[in-house]
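Of the protein chains in this complex, one is absent; all others appear in place.
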Amino acid sequence: MSAEVATSLGVTEKFGTLWHKYKGENHETALLLLILALLGVIAIVEPSALNMTFVGDIIRSGIVTLAMALGLLLVIISGGMDVSFPAIAIFSGYATITLMNSRGIDGAIWPFLVAAFIGLLLGSLNALFVARYRMETLIASLGTQVIIRGVLLAFIGSVYISTLPSQLDAIGGTSIMRLGNSPVNVLVVPVIVLAFLLSWMLKHTMFGRSIYAVGGDRESARRVGIRVPSVQVRIYLLAGLLAGFAGMVHVVLSRHASPFELVGTELNVIAAVVIGGALDSGGRGSVKGTIYGVVLISLVQNSLVRLGISSYWHILVVGLVVLVGVAIQAQAASREAKATRILESTEVAS
Amino acid sequence: MKNEPQVDSANGGSDTVAGALSVVRRNGNTFGLLALAVSVALIFSLINPAVYASGLNVKSIALSIPEVGLMALAVSVAMTVAGIDLSIVAVANLSAIFIAWYSRVGIEQGQSSAMVTAVALVGGISIGAICGLINGFVIAKLKVAPILTTLATMQIFMGIAIALTRGEAAYGVTEPLANFGYDSFLGIPLVFWLFTVVVLVVWAVMIKTKFGLRSTMMGASRMTAEYSGITYPWVIMRAYVLAGMISAAAGVILVARTASASADYGSSYVLLAITIAVLGGANPFGGRVAIIGAALAAIVLQLIASGLNMMGVSTYVYQIVQGLILVGVFVVAFERKRIHDAVSLKRNRAKSNEQPFIEAKELEETHA
Partner (left out) sequence: MYALQARGITKTYGGVKALTRVDLDVRAGEVLCLAGANGSGKSTLIKIISGVETADNGRIDIGGEVVGTPSVADSIKHGVQVIYQDMSLFPNLTVAENIAMSARVKNRSRVVRKKDARALAESVVQRLDLRLDLDEKVENISVADRQLVAICRALALEVKVLFMDEPTTALTWREIDSLKGVVDQLKLDGVGIVFVSHKTEEVFMMSDRITVLRNGEVVKSGESSSFTPQTLVEALLGYLPSDDRQLSSRSTDATVPSLEVSGIGRDGIFDDVSFHVGQGEIVGLTGLLGSGRSEIAEAIFGKLPIDTGEIRVAGEPHEIRSVVDGIDAGIAYVPEDRLTQGVILEQSIESNIVAASLDKVSNFGGVVDRKAVSAAARSVIRDFGIKTDDATNPVKSLSGGNQQRVVLGKWMSTDPKVLILNGPTVGVDAGSKAVILDILRATAEQGAGILMISDDVPELASVCHRVLFVRRGRLDGELDINEVSQERIRERLAQ
């Protein structure tokens, strides 16, 4: 903002300038305030709910959502949509466990790597349809979702595996600290590390900036020399890898493997990413915002029981919260998309 | 005003042939689907004529088409306006739950079964319309993308259904409604007749009314449509209300056939409906009306489902087949275009090579 304009501002304008400066790239501050407001509401209605166990539960249920949201974030920034990530996640996790059980092998670290690799392979399916066949991303991911799920249930297995290989099971029981009655599992660490890595990648690598460029204007990206299909392929491979990892995290945390889980959680993860500021039109979004979005969703989900709302209402309430959150973001975006200024501000006019 | 003579159209008897060919070309999609349906039926009949081509199986196929076919119709309408509707199953369930509940309650209260049926049906369809109105409002006025909107409303409508039923199934049906679900007319189940009627009505609406024309234009080019005085909210609200009502009709059939309704029924139908709509010719980017195509595609898909079932193929494999069909439609279209472009590129190259090529001539400099 030029110095001349700032001279004769009233109180509202001053606040507006401050807001503009601190609201964050994608209204992250607004989101933070919203989270604090919700906590405030809970404090008033049911103060006993606010304890460390609550925080621990939020973290616990948020880890898997965050792990899946990170991959989805990349897709959404590039202007696409993906509903296949839960299928990739559970396929990767379940297939790895099945593999381990059938061979009688055990491990702690490498299963995660294997699951991530399987996820990467599955992600290549999305990459194929989007980058080579130029399919609309939503329809492509609807197709791959059902294919992946079908292959999982038809050819890998549809059995509920109630015990994991011992080392993995041990990780599921390992916590780095306790918040109240809720243990914080050690897997929080790799997920947070991944979040940091992804954030760095988005801000400081050419690949990351290319994702924003492609999401901002695909044709311009092409003209500037960015190889758009190559960027898209890498996005979907990376998203698949992250989903695969997330699937393994879910399996280990829940101490069992069921091929019917995770599918159906698309809405929560998509909502977390969108509410976190990554609009479906592409070109925007951040890891920080996504984390806030995940916290918000997780917060709402975990507070329902504590607020004494019967379980029959949970799905409805979460759906409403998601709708409201997404609508607020959409409104904010449409208000910001103002027409380009032509008039000089009157203070500057000669 | 300048009056320029119009180009005369072709004359003579070749008109009828040309006319017929142009009809086939224009409705290529429909003919293609018909051919596909016939082929699928033939193939499965050849595999096991005794079972597949039996009267019982044909009736069973005919009974299974209307529900999912109607939902595919709803998706197709949403796609015409460049949107999508994932809440179709949730809306159908909600309507069905109301109809089942009111059927039971109304009869218990001693009202006539005709009265109860009427109220239940009107209420059920109205619920579909209201759900559609909500979808339309959020998309058009709150400016949330259709995918996000209907993903959320799918959960909200299901959440309402769960809250109302406490997670249990709702039971109840009136005699007229049950008869409707069971009886046939001229050998064809009444529910299939209803399906056909709805298809024709929706087709007429999309092709012959102001709304239909405006929807197609809005879906094809939102900007041009808006510059022409067509407003997005006007079109979207009506389109999603229509989709909602069609979904509710699917709910009616559901109750008529099973005398029950539950909040979590048919979750796999969403993808199947989208697959059918896409196979039927709907363009997810908007602008195309593919109602008849969706109906035919529904028949094709159910023929396939019945055949696979007959062959003992698991439902999971059937899911894979659905996914492959969904992406297959686009892969085929892409490859066709690629081949077409490559051929015309070759042709253009050849043409420009035919003419004598003057190599690197010095450009004539003109002097003042």
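In order of appearance the chains are A and B, and numbering begins at 1 in each one.
We take it that a residue touches a chain if its C-beta (ideal position, glycine included) is under 8 Å from a C-beta of that chain, and two chains touch if they have at least 3 such contacts.
Quantities reported herein were computed from a predicted structural model and do not represent experimental measurements.
A.B. asks: Considering the entire complex, write down the shown chains that touch the omitted one.
C.D. replies: A, B
A.B. asks: Which of these, B:S126, B:T196, B:S221 or B:T258, touches the one chain of the complex that we don't see?
C.D. replies: Result: among the candidates, B:S221 touches the missing chain.
A.B. asks: Would you mind spotting which of B:I230, B:L308 or B:L324 touches the chain that isn't drawn?
C.D. replies: B:I230
A.B. asks: In the complete complex, which positions of chain B touch the hidden chain?
C.D. replies: Considering the whole complex, chain B reaches the absent chain at 1-4, 6-9, 208-211, 213-214, 216-217, 220-221, 223-231, 287, 344-345, 348-349, 351-353, 355, 357-361, 363-368.
A.B. asks: On chain A, where is the contact patch with the chain that was removed from view?
C.D. replies: The missing chain touches chain A at positions 2, 203-207, 209, 212-213, 215-217, 219-227, 283-284, 337-344.
Just so it is clear, only the chains that are shown with their structure count from here on.
A.B. asks: Let me have the rounded angstrom distance from the C-alpha centre of chain A over to the C-alpha centre of chain B, please.
C.D. replies: Here chain A and chain B have centroids separated by 31 Å.
A.B. asks: List the residues on chain A that touch chain B in their complex, please.
C.D. replies: 81, 129, 133-136, 138-140, 142-147, 149-151, 153-154, 158, 266-267, 270-271, 274, 280-281, 312-320, 322-323, 326-327, 330-331, 333-334
A.B. asks: Can you check the complex and tell me which residues of chain B touch chain A?
C.D. replies: Listed in rising order, the residues are 84, 138, 142-145, 147-149, 151-156, 158-160, 162-163, 166-167, 271, 274, 278, 284-285, 314, 316-324, 326-327, 330-331, 334.
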